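As you look at this complex, bear in mind that one protein chain is not there, while each of the others sits in place.
Chains: A and B, in written order; residue numbering restarts at 1 for each.
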Amino acid sequence: MMLANFLQRAIMQGIPLLYGSTGEIITEKSGNLNLGIPGIMYVGGISGVIGAFFYEQHAASLNPVLAVMIPLFCSILGSLLMGLIYSFLTVTLRANQNVTGLALTTFGVGVGNFFGGSLAKLAGSDIPSINLTQTSGFFRKQLFAAGDSGWFGQIFLSHSFLAYASIVISLVTAYVLSHTRIGLQLRAVGENPATADAAGINVGKYKYFATCIGSVTAGLGGLYYVMDYANGVWSNDGFGDRGWLAIALVIFAVWRPNFSILGSILFGGLYIVHMYIRNLDVSGQELFKMLPYVVTILFLIVISMRRKREAQPPAHLGQSYFREER
Amino acid sequence: MAAEPKQKGQIKEPLFHITKRDSIAWQKAWLIRIGAILFALVFSGIVSFLLTKENPLSIYATMLDGAFGTERRVWNLMQSLAMLLCVSVAVTPAFKMRFWNIGAEGQVLAGGLATAACMILFGNKLPSPLLLLVMLIVSIAAGAVWAVIPAFFRAHWQTNETLFTLMMNYIAIQLVSFFVYKWSVPKGSGQVGIINRATHAGWLPTLGKYEYLLNILIVLLVTVTMFVYLKYSKHGYEITVVGESENTARYIGIPVKKVIIRTMLISGAVCGIAGFLLVSGTDHTISRDTAGGRSFTAIMVSWLAKFNPIFMVLTSFLLAFLDKGASQVSTQLGLNKSFSDIITGIIIFFIIGCEFFIQYKVQFREKEAKAS
Partner (left out) sequence: MEANTANYAEPAAADRSVPAIHLEHITKRFGAVTANDDVSLTVYHGEILSILGENGSGKTTLMNMISGIYYPDHGKIFVDGEEVVIRSPKDAFRYKIGMIHQHFKLVDIFTATENIVLGLKEEGRFSLKRAAGRVRKICNRYGFDLDPNKKIYEMSVSEKQTVEIIKVLYRGADILILDEPTAVLTPQEAQKLFAVLRRMRDAGKAIIIITHKLHEVLSLSDQVTVLCKGRYAGTVNTAETNESQLTEMMVGRKVTLNIDRSEPKNPTDRLIVKGITCKNREGAELLHNVSFTARSGEILGIAGIAGSGQRELLEAIAGLQHVDGQILYLNPSTNQSDDLRDKTPEQIRELGVRLSFVPEDRLGMGLVGNMDIVDNIMLRSYKKGRSIFLERKAPKSLAEKIIRDLEVVTPSTATPVRRLSGGNVQKVLVGREIAAAPTVLMAAYPVRGLDINASFTIYNLLNRQKESGAAVIFVGEDLDVLIELCDRIMVISSGRISGIVDARTATKEQIGLMMTQNTAEGGESHGSRA
């Protein structure tokens, strides 16, 4: 069944985007425009790879739980550090968010490719390339037995735990943002930090936490990509421009994580649709790959023309807050 | 990180207090910046040591060698400095206007694509000087168009330019990919290869034996022109006023929308020139990596130089040097070339961070100096 196959692949393509965009939404809701997300996703991926690599190297036989937990923990730690760098520079030192974010992306992609290319050599092993098929096997384990049966199983039940986790995380995020006190206060920080400050909310703390949690979430997208999608094979620049696509998805989802679930599948579908169109030559495929970006731009134009308030970016997005300004 | 005053006890004074500086002597500001760079170099030395277990001093020596070791390397350094400088200069007028043009990657590619198209289509049909002129004009136009689209929407509907220009990058990249496959030699290889390898039609001529000299001279000319434009022209003055205060601009009768669009047109046009130089003067081919992420580095170069094109010569030198130096380190130790991105990132973090100490004053707990 071609359609089922297409949808299944679209979802798999969409999961890293979903992680990335959910992370970026959490971050942007605090007023931080983190353009370092692409770099963070690289770091999230490579940190997991490093953890798994050393575990595979040193353990005689792999314990399924540890084989998953070690890379997961490493990935979280790596992206957390990236989030801390961003927060420290933009919140504490009030550096320009765009410049900091871009530097973080340069750095993060550099870290990913550097360790991806040199890890084996640094560790003094003679493996030509990193191939974590065993670890990947644990990550790819289907959660439901019915995964292979019928179109329904193929589309919805054939995925691994990280895929379902991404959906749970974005649903939880959506709930927290709109239905809890913390969500309300976080949104206030991103909209109008001076008002939030006057209401007794610790603006800096919220920005730190949101950015770090956002980074960790986005980093999991990198981990999913390398462990699930790429079968545990790290290839440099393999992750490509998915980080930027995740940022585009934030706009498309009008800053709502529950919308980005469908949005990510749509973007994932747009990303691979060229493979399913018959008689399309390679150059035509490249044109199709531009679709998600075109759609995002059109969307951006429409929301700015309509000026619907709920669809706008957080009002204070991109600006640092200093209480004594003016 | 205890900078935010604590919310708990109401009378408890925060450990230190941050105020915005009125002014700072420029010597002191530069001292802080140079200090930050030195710190960053030491820190990167430590990181390199941890990664490679090499003597940090020998790493620095390798970096110097990579950048200046041979005449060839010096020329390469100058060339990559020039290209980075060109893009940095291009994004500057927009930034001065507080317009976050992070779409230089796309604008450069649009220019490069136009150049390549001219080389392929007219390569053997036009006389060389005319061909070069056509290429230059078309690539300037292409870069400008790519930049004016987001500017138009920003001027009229306040469409977020950061996100818009970012998306435009990837449309340009895919457009380039599309044409690369269309033009690929041999068919289907996904690579254009060197264009007009035999005839050198549309290649920027080499001056004497110096391959990149003309590139470098053109970039210098662009840089000086931009410096003069921003500092001494009426347009440059309008850009500054719009960037500082749109309210004042309106009060004085400056047409803000027109200035936004015109400035982005210039920004994009210079990106187009950069694309032209990359394709016609450097690579003689086109691929989705032609811009090579330079435009993101360029944003940092421009910002670090406080949007002054002359200072950008220094900041782009710093980043080009780090790039070449760190690549040498990675080649010598058989490591991945992305090593240089890590070092670049670290240095930029330090420089960004140090701006805080230039803009703000940190006072440790003192007697309450001012009311309110």
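Just a few scattered comments:
What we mean here is this: a residue touches a chain if its C-beta (ideal position, glycine included) is under 8 Å from a C-beta of that chain, and two chains touch if they have at least 3 such contacts.
Predicted model only: the values in this text are computed from it and were never measured.
Per the touch definition above, the residue from A:A196, A:C212 or A:L300 contacting the chain not shown is A:A196.
Contact with the chain that does not appear here is found for just one residue of B:N196, B:T225, B:T240 or B:N308, B:T240.
The missing chain lies against subunit B, touching residues 10-11, 22-23, 232-237, 240-241, 244-245, 247-248, 250-253, 255, 371-372.
Touch with the hidden chain on the side of subunit A covers residues 179-181, 184-185, 187-188, 191-192, 194-196, 198-201, 309-310, 312, 315.
Here, only the chains that are shown with their structure count from here on.
If each chain is reduced to the centroid of its CA atoms, subunit A and subunit B end up 26 Å from each other.
Subunit B makes touch with subunit A in their complex at residues 1, 3-5, 7, 18-20, 51-52, 100, 102, 153, 157-160, 162-164, 166-171, 173-175, 177-182, 188, 190, 293, 296-297, 299-300, 303, 330, 334-342, 344-346, 348-349, 352-353, 355-356, 359-360.
Partner subunit B is touched in their complex by these residues of subunit A: 33, 35, 85, 88-89, 92-96, 98-100, 102-118, 121-122, 200, 202-205, 236, 241, 244-245, 247-248, 251, 281-284, 286-287, 289-290, 293-294, 296-297, 300-301, 304-305, 313, 318, 322-325.
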